[in-house]
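What you see is the complex with one protein chain gone and the rest in place.
What follows is chain A.
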Amino acid sequence: MAVPGTEAVDLSGAMVLAATPSADWLVVAPVAIPIVFGAVLLMFRHETRIQASVAIIGLIATLACNLLLLLRIMDQGPVVMTMGRWLPPFGISFTADVLGASLALVASLVALVCAFYSTADIGTIGRRYGFYPFLMLMMAGVGGSFLTGDLFNLYVWFEVFLISSFGLLILGSEHRQLDGATKYAILNLIGTTFFLTATALLYGAFGTLNMADIARKADSVREVAPLTTLAMFFLLAFGMKAAAFPVNFWLPASYHTPRIVTAALFGGVLTKVGVYALLRVLVMLLPPERALLSGVIGWVAAATMILGVMGALAQTDIRRALGFVVISSVGIMLAGLALGNGEGLAGTIFYAFHSMIVMAALYLLAGIMNGLGGSYSLRTLSGLYANHPLIAAFALILILASAGLPPASGLWPKVMLVRASLDAGQGWLALAVLATGFFTTLALGRVFILAVWRQRDEAVTAERYSPLLGYVTLGILAVPVLFMGLYPQPVINIAEQAAGGILDASTYIGTVFPEGAQP
């Protein structure tokens, strides 16, 4: 295309001409590494013996990059990198701030621990069907969702992790998996299509999809465009992804059907991506609309947490009970979104860290209980304390964490949320959070009483099962759970910084558009 005269065109007005500093490549590493490893693993799909170790290496690299990225952001503020060197808003920006990077870090930790556990849980057939490639591609989608700075790109990453999650969900093709996966797939696809509709309408109103650009233009567009309708649309779409009442019924229909390690991954990571998207769009992009909708969000939050935990009380299958506990934890996170003040949002973000780790650990715990006791049903599972005291210890820590009791991690975010609700004069929301903690104690405490404390009548000949790997994975996850419970201040600092970053978007905007560069 050597057209005469084109050499003279000055590109400095349209493109980033300076080379990207090599440290800034960290922004794309948490996405690029899982994609590369996923592609490589896909090529060596039949080499089932090396799959797990390659995936674990990839996830360790992802975790390290996420850690470095978060440290860099805490030190120097948000990092931005724009694809194709087109100046934002024309190029797609990857913009990592404290919120996105910290959630990506915890998600990659959960994925790594699940990958450890999967070496025992996923057999040759599961590997041959591509468990590890799906795992890597799902983590690429999750990382991309947390780090992208473009709304349409966020939609694409949602679809990336969604289609990988389909693959993980139906691994094994059992009847119940097909049943659960059908409902999960259809309802989630409708949810993301709603998200795309909202994105289309937002593009019609703003003429841009770059989040920083939307945030700085919102005040001038507000006069002419129905932004509250848009905010409601996003609330519906992301609420569906986050499993908020009344659009949460896909979750209890499907989360107990896959392999337990897949359930742990889903319960730990996926719903939090929906909560993250809600925080990003409603708090950072459309704050006055969020304030207008805060009553609706508050009722949704209270209904989600109370009805979720009520569902957990009614279940005999531990995995199904945990599905409902996931829902009620989403409700607690939405409480901070309803309040919208700094402490409430920090509580939500802290709770998201806690919930990712604890929910994944609870599912893995259920898997180990099944391995040792031979059942997921509370009617038959018993006698674990007498034979395996270590599993009782882990169960106790995780149940305390999930219920929000000391010394585990659930306590402090709930304290922050309750205090924020009382400060905002929303005592009923504080009451809902506390009541949820009480009912969670009942629901999971009953698991402890029946499965761990109850004497076993007859000696069940359990198949040979070595819980060692399970203990190691739970031990890894118990470290952050106890650390966040006993010494919460560093995590509170991160959560407050993350909340400050979305409440006042000027730093975020200033990073994407330095010195008000006007394209």
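Convention: a residue touches a chain if its C-beta (ideal position, glycine included) is under 8 Å from a C-beta of that chain, and two chains touch if they have at least 3 such contacts; residues count from 1.
Heads up, the rule we're going with is that contacts and distances are computed from a predicted model.
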* Report the protein name recorded by UniProt for the chain absent from the figure; options are "Mannitol-specific phosphotransferase enzyme IIA component", "Biotin transport system permease protein", "Multisubunit sodium/proton antiporter, MrpC subunit" or "Spermidine/putrescine import ATP-binding protein PotA". => "Multisubunit sodium/proton antiporter, MrpC subunit"
* Write down which of A:T257, A:S294, A:S409 or A:T511 is the residue touching the left-out chain. => A:T257
* Contact with the hidden chain (one of A:V156, A:M232, A:L292 or A:L307) -> A:V156
* Return the single residue from A:T20, A:T48, A:T182 or A:N341 that touches the missing chain. => A:T182
* **Hidden partner interface residues of chain A, rising order** => 5-6, 9-10, 13-14, 152, 156, 159, 163, 166, 170, 173, 175-183, 185-186, 189-190, 193, 196-197, 199-201, 203-205, 252-254, 256-257, 314-317, 320, 378-379, 446, 450, 454-455
